[in-house]
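Comments concern the structure below.
Of the protein chains in this complex, one is absent; all others appear in place.
Think of it as A, B and C in the order they're written, each chain with its own count starting at 1.
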């Protein structure tokens, strides 16, 4: 099967997430990166592109230029990965969607709700697919957890505890030259939410993905602990889900000792589940009144939902890149189906516009609630 | 040194916590249980007392009778442990305080704020000591954590995450004959708070004990998930501490897979600490920017505060009973000092009236806030 | 029920294990320490005894004196705990056994096989009980593991991996004044085995206790890594059990990062068990082909063998002292039965002469094998 021709916007030298997307696209051999507008200037973009083995004439100075040129080539890109800071997502995506090029876009959807609405319209008007890389939903044991909840193994869900602490912004690194810290703490480029937008959206998405529930209302108490910081670096959020489940969400970038400690716990009438991103091959399951069981990816307790996205047997740990690659694998499947005029069932679990909008509403609600002293606000 | 003569109110057959108090009192050989009003009827009380080796004439039918009789004996009890349901605490304690008998009382302080105020007055009027068994403060690594915070090893505290999930009330066991479940879910005997009163108070106390901070305001969302339950069985609480730290408290008795999972995490400008009650010999410490360190009770990282309450070397695990015994050991020291007309430094770390009142205010605030849809209320 | 009157030989000031025995004897309120020959001189013995609240006339200068005097008193001791260095065990035990006083003796049985034979004869000639404190067999989850193996839940046992690493002798602390290190590395007082005698015997005992198997042959490679050390400080041992199971035993006192890391893993045709002394409330059980289950002391997976020796519910961790106390609780039960002319079933799980002899043969076999360059030798 021919590989899908892929372009990339953003992800030049020193960008962490661009490299991740490229590896994720490569792992299963489904995509071939052939074009890029990798940096904000034509020169840098060309340097980055050549270093990645792109042809010189397919290293573009801007996403507009790239969209126009690639759409005109018979061997032009079929899909594009957008891995820029958040405020560029909408404009870039629109350029490709308008030309029927499938979009794989980093989260959160956009920097503002206005941009999100704008993008939503463009997605609606295009035949191309829009896929959002809420990559943590790609972990096999998360797919398993979702399936277990859906099939009733936990009974009605009562309590959802989700948290995402990090520590890399404990000090004012945005003031001392960290490029990553700089744009993520700049409300113009990142949006009104700091930790809420950067990682809270992942936590919110994961809780909803696994439980199949939507957050109805929330009450948020956001803080900027580091002096001079312009966005929140810690957020405490009470959650009320449709149907009566309750939850808590904590996101923080100032919690020393936490590297990337996304963690989800779900409790229902009949049992509980616990999962930690840093040890993603494990899922703890307790049927009420019985001993806790350690379900392992690829192991005897793995279900078909997990097996479908596993590449190695139990005990051969998979990680972040494989989870990310599962989003790309799903995208490849969906794109091939779309090209054949059909619709892939992969879209049922792939995050897209709807997940993106919910994420934007989550951040917006957090900020609104916090400004009202943690009053309840609807999403 | 002669043992301190101890009496007990409550704690007859089948009562879990009475047996715990007796073991805790015995471990260090500082107390001698010589009298009891162990059950609510004279006959049961006598049966329980004889089974414990008490003299028949010191098995009493009521705490009043016991207080009067023991105070009149030359070899009467010097201290009493009160381990009844919450609504009895105040009346029982008053009977002994009035006679100068030291009181060691189970938490929470009382069932209602009115009772608490009443008891506070009695404590103020007595020369006898009043010690509250917030037993989790007796764990060596908790003493160490408190000391580390106080000495500035974490810098200014920013975030406090405390949680106390259990699962034993996942089903309506109060309706099927569980005596423990019955009184704990009865607001008359337990107070207005269910999980908040029973275990939330421990979580709140532990967070304050370790950080040295007081909760200024809270916003609570309490639930009674089990149909027919009359008190909360799950509580989500946002915390604002004096001085600007923020936190979250979660208590639950309907979280399958959690036996007694009290857990505290404290993050400051300079580092973070993590501790879990079910693995109490470990304390994780991360100085920001350095690898996480596993401090162990009795190990090379243990500080004097931990060492002072450790009985075995590192790798020889101590547990719940030893932690509880540390409260009794402190009480013994304080009682002996008081008998000698002095004041023991043990009182600096022992929970007493003030901790008890804070706990009562915590529950009251949770209930008030939750009735106002999780509005902020001051403690 | 009246407490059993207990004496102690050894265990004066600064002795770690004497204090442990005293706490273990106290936890359940079954023993009353009333006499002691706590140190090697009359004066020190008296100082230690008075500090523990003994009457001055029951602080003895030697075990012989104590045995004679106590046997002559109407209120003399009914049992004695022997907690001296190993080379004293036999002589001390004989003095009490000869007078019908029950003996609770620290392990290993003696320093030499000759002493062991001598003691065995004395035990055979006495009506008094002889109990050896292989305390790790007292842990509830070890009792559970033994029961699970015996009831066939693992099928025929194939592989037994047991290890006991520590790090406290990594440097030559016997040369720098550590009293504990001094006698334990002195072959005169400790016996020919260093780490093999001190902790290897515990590992060997635990493996046999849980599996119900005896070691038939072993091949041992012992080392003294620390220059100048006179006994082994690390031992690697291949094990062949009666019936065909095979195993490995590792004991070390020079493994930095290991405090007291006794660990047992047992694998049979149908399943596997894993247990670690430093986290003793957990037992991992994997029925072949199913997910691993975390059985917890007091939890839903606990069996009657565990429940019988548990004092607190699940999630309220018990530790080393409680495990030790279970040996004393069993001893109390057995002594009371013996006093009543009967035999307690507690003796079925209590270690005694036979376990002690096996331990002595284990050390002897290790030393013999190692001297023959790790040749197989029979026990």
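As a working rule, a contact is a pair of C-beta atoms (placed from the backbone, for glycine too) under 8 Å apart; a residue touches a chain by one contact, two chains touch by 3 or more.
Keep in mind that this is a model prediction, so the values were computed, not measured.
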Touching residue (missing chain; options B:155, B:187 or B:299): B:299
Hidden partner chain, residues of subunit A it touches: 1-3, 16, 19-20, 22-23, 26-29, 53, 166, 258-261, 277-281, 296, 298-299, 311-322
Missing-partner contacts on subunit C, residue numbers: 158-159, 161, 163, 167, 170-171, 219, 221, 223, 225, 234, 236, 238, 240, 246-248, 250, 252, 254-258, 265, 267-272, 274, 284-288, 292, 373-376
Residues of subunit B in contact with the chain not shown: 285, 289-296, 299-301
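Convention: only the chains that are shown with their structure count from here on.
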Most widely separated chain from subunit B, with each centre as the mean of CA atoms: A
Distance from subunit C to subunit B - Cα centre to Cα centre, in angstrom: 35
Mean-CA-position distance for subunit C and subunit A (Å): 55
Shared interface positions of subunit B, touching two or more other chains: 258
